[in-house]
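The complex appears here without one of its protein chains, the remainder shown in place.
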Amino acid sequence: MRYEVQLASPSEQKNHVIELERDASGWRVMLDGRSVAVDAVEIAPHTISILLDGQSFEISVRPSPDAKLKLQTGTHEFTAEIIDPRAWSGRRHANVEAQGRQQIVAPMPGKVVRLLVKAGDHVEAGQGLLVVEAMKMQNEIRSPKSGIVERVLVREGQPVNAGEVLCMVA
Amino acid sequence: MRYEVQLASPSEQKNHVIELERDASGWRVMLDGRSVAVDAVEIAPHTISILLDGQSFEISVRPSPDAKLKLQTGTHEFTAEIIDPRAWSGRRHANVEAQGRQQIVAPMPGKVVRLLVKAGDHVEAGQGLLVVEAMKMQNEIRSPKSGIVERVLVREGQPVNAGEVLCMVA
Amino acid sequence: MFRKILIANRGEIAVRILRACRELGIRSAAVFSEVDRKSLHVRLADEAYPIGPAPSRESYLCIDKLMDVARRAGCDAVHPGYGFLAENAALPRACTDAGLTFIGPPADAMESLGAKTAGRQLARRVDVPTVPGTNDPIEKLAEAQSLAHSMGYPVLLKAVAGGGGKGMRVVDGDAEFESAFRDASSEAMNAFGDDRLYLEKYLDRPHHVEIQIFADAHGRVVSLGERECSVQRRHQKVIEEAPSPIITPDLRKKMGDAAVRLARAGGYVNAGTVEFLVDANLNFYFLEVNTRLQVEHPVTEQVTGLDLVKLQIAIAAGHRLPFAWESITPRGHAMEVRLYAEDPDNNFFPSPGKIISRQVPSGPGVRLDDGVYEGWTVPNDYDPLLGKLIAWGNSREETIARLRRALEEYTVTGIKTNVGLFRRILVEPDFLRGEMHTRWLDELLRRPRSAASPADQNQTGNSPSDAAAIAAAIWQASQWDRHACLSCSSADQPSRWKLEGRRAQLDRLP
Partner (left out) sequence: MFRKILIANRGEIAVRILRACRELGIRSAAVFSEVDRKSLHVRLADEAYPIGPAPSRESYLCIDKLMDVARRAGCDAVHPGYGFLAENAALPRACTDAGLTFIGPPADAMESLGAKTAGRQLARRVDVPTVPGTNDPIEKLAEAQSLAHSMGYPVLLKAVAGGGGKGMRVVDGDAEFESAFRDASSEAMNAFGDDRLYLEKYLDRPHHVEIQIFADAHGRVVSLGERECSVQRRHQKVIEEAPSPIITPDLRKKMGDAAVRLARAGGYVNAGTVEFLVDANLNFYFLEVNTRLQVEHPVTEQVTGLDLVKLQIAIAAGHRLPFAWESITPRGHAMEVRLYAEDPDNNFFPSPGKIISRQVPSGPGVRLDDGVYEGWTVPNDYDPLLGKLIAWGNSREETIARLRRALEEYTVTGIKTNVGLFRRILVEPDFLRGEMHTRWLDELLRRPRSAASPADQNQTGNSPSDAAAIAAAIWQASQWDRHACLSCSSADQPSRWKLEGRRAQLDRLP
């Protein structure tokens, strides 16, 4: 079985080709053409202990709602998208909408305590759009790009959930 | 709802009558005729945090194969048998067979390393019957009563599972 | 000694206090808001009582409710922890009225030293040098702004009532002054129920060094030495250590004497901390007094061997301090990191939520002062502090190595934590040389970060990303292939993966 794995961390993105081959007693693993001795066991639900040529790693694996896998080993976090020969879904393109209109969402549940812009304002990348209070801290939400504030969907004092759209910058 | 709870610990056995009564907003608890303020929540599967008149207890609850509940709070361990008005099974009598023929069972998995008696031998209460090795220790299994060894069901060198009958003393 | 102590707090500090109570044979009565019923402090306390809804102003900040629980539960003393009401003189006053002992300073001492502006005034009277700034709370925004302008930016706006970075803002120029003022006073009001602010000159790259003092009710005041707390993010301490890498024995003596002088002048009793800034020439300037136990008290405990919470309780019960300054012999070096539920990769935004899995470090030289557990949901309503990890070693180097080791063993899934931040700081050359200042971390975080940390690059063989890629493929395969199922319940059976792994590994070792 041949898997293409698109692995993204906060700092970089890499593609790997992994071949898992079954033989009489188990599997052989090729990582990007390099043969690797693999011993993988489940330590707890969603936690795999994996020995790669003897090196010990422990990895937590969780499916996320967008059909990608979230992986964590130590403080390293990765998102894996798997292009599988047998998967019904084809390759997804996560970064297509990186430009253009941006939805600004709440990164955590909280309460909007102050709006710093209104619809029609011009904002610079990094400029504060609004302040959300959560866990006793005032957290300034900033614009990811320069542009025009198209809409503000919340008002001061309004509680918001994580992922809720706060405003749009185009 | 009225429950009769037969609570046994290694050192003693007590019977309690517990009345759980539903009212408009929840429950009232009477323990042996004494009203107790109870706040019970589940901390983890099979673990209940319970506040009794403010006193904080944490109790692990597990059903055991014999339909009793095993409860543990701190190092206190209890077995509870519940006589429930709606339960289909009536009262069980656990201690009926305490006298008469005794089956000697392996208290843990291991290997029989030495037989100290044979069928027909007379043994005193507390006398060693056989030695089972487990976790690198030689554990002498002793007779719970004076009597005659009726049968020995294992041989030296034989691996045994926890609960497996090793011999019978009558 | 007391019979039962009400712990007027939550989280790790409530756990810390109830542990001290238990070791002293004193019963502990915890309190909890509606979202804290399952919190660790409720599980571990001897008794626990509800005090209302989640918002602190309706629960942990309600003096009436606390007094009511203390009375009904038969408590004879109250420990406030830090934060919430710990520096509010209304609490010791309410305790006195209710016939309870407050474990902390008298209300008057709290006011004369704790209110930041009053503390500054007192410091000047007893010749303790202070940072330039206002000696009174700001009444008119415009006046404060013009004073800031004349002192020269940057300046610091600080809450009169507060500490812990809440209600504090650096202002770099006139244009920001008004909005910074509004944010800071709103935060101060939320955190302390008091929105008054004052103004200080913001010194250039100072160390934050504080002196732990203890005073008994019989006139003895001692210093337990200093803590270095310069590693701060947005004025919030994140790493603390003792001793400070820059403090000489002579300076330690001078700062300790100044702190003791100030405490005496304020009629102080119980544990307190006198905070100073220290500049590059080792001049020190008084900042403020924290009239309570500090978050970072464990580093002092680790080097002195004393249990500061037990000492607080003993002093509140009228005991004499059992030692003089001369008998305190610090040993080795201790360092603490504050573990927060926040996301270092996304502006350090708070990350409340359910802790799905968790592995904690242990072994020699490692202490965890913890307020959470696996399966618990970190609420959105309070400070994101999960707990504190403290290491001790014979030298600063050994301590840092231990802390790094412990952090490698610490894993949490379900919520984000700032553990990765510490792994990064603890290899920074500036930090290893002890060359930090209060803005050092904020500057570090503005610097671009290389894609792979040096720790990963000096590894031969497989990298974490190799492991992740293979784990992803294996996970995927196990979803279809029940013969190789990793999720099956008979997890203790050797799986095919495992068998093959062993064979292949033996085949393939160089």
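Worth a mention:
Letters A, B and C mark the chains in the order given here, with residues in each chain numbered from 1 onward.
Following the convention adopted for this analysis, a contact is a pair of C-beta atoms (placed from the backbone, for glycine too) under 8 Å apart; a residue touches a chain by one contact, two chains touch by 3 or more.
Just so you know, these numbers come straight off a predicted model, no measurement behind them.
Note that the undisplayed chain, when the full complex is considered, contacts A, B, C. One of C:E23, C:E143 or C:D430 touches the chain omitted from the figure, and that residue is C:E23.
Among B:H46, B:R101 or B:H122, only B:H46 touches the chain that is left out of the view.
Of C:P50, C:G133, C:P206 or C:P384, it is C:P50 that touches the chain left out of the display.
The set of chain C residues touching the chain not shown comprises 15-16, 19-20, 22-25, 34, 37-38, 44, 49-50, 72-74, 298, 301, 305-307, 331-332, 359-360, 362-370, 373, 377, 394, 398, 401-402, 404-405, 408-409, 492, 494, 498, 502, 505-506, 509-510. Listed by residue number, the positions of chain B touching the unshown chain are 1, 3, 5, 7, 9-12, 14, 16, 18, 20, 23, 25-29, 31, 35-42, 44-48, 50-55, 57-62, 69, 71-78, 80, 82, 84, 86, 107-110, 113-114, 116, 131, 133-139, 142.
One chain is missing from the display, and on chain A it is touched by residues 39, 41, 43-44, 49, 51, 54-56, 58.
As a convention for this text, only the chains that are shown with their structure count from here on.
Viewed as a contact network, the protein chains form an open path, each link joining two chains that touch.
Across the assembly, the mean Cα position most removed from that of chain C is the one of B. Remark: chain A and chain C have CA centroids separated by 30 Å (rounded to whole angstrom). For this pair, chain B with chain C, the centres built from the Cα atoms lie 46 Å apart. For the pair chain A and chain B, the distance between C-alpha centroids works out to 49 Å. Along chain B, no residue makes contact with two or more other chains. Among all residues of chain C, none touch two or more other chains.
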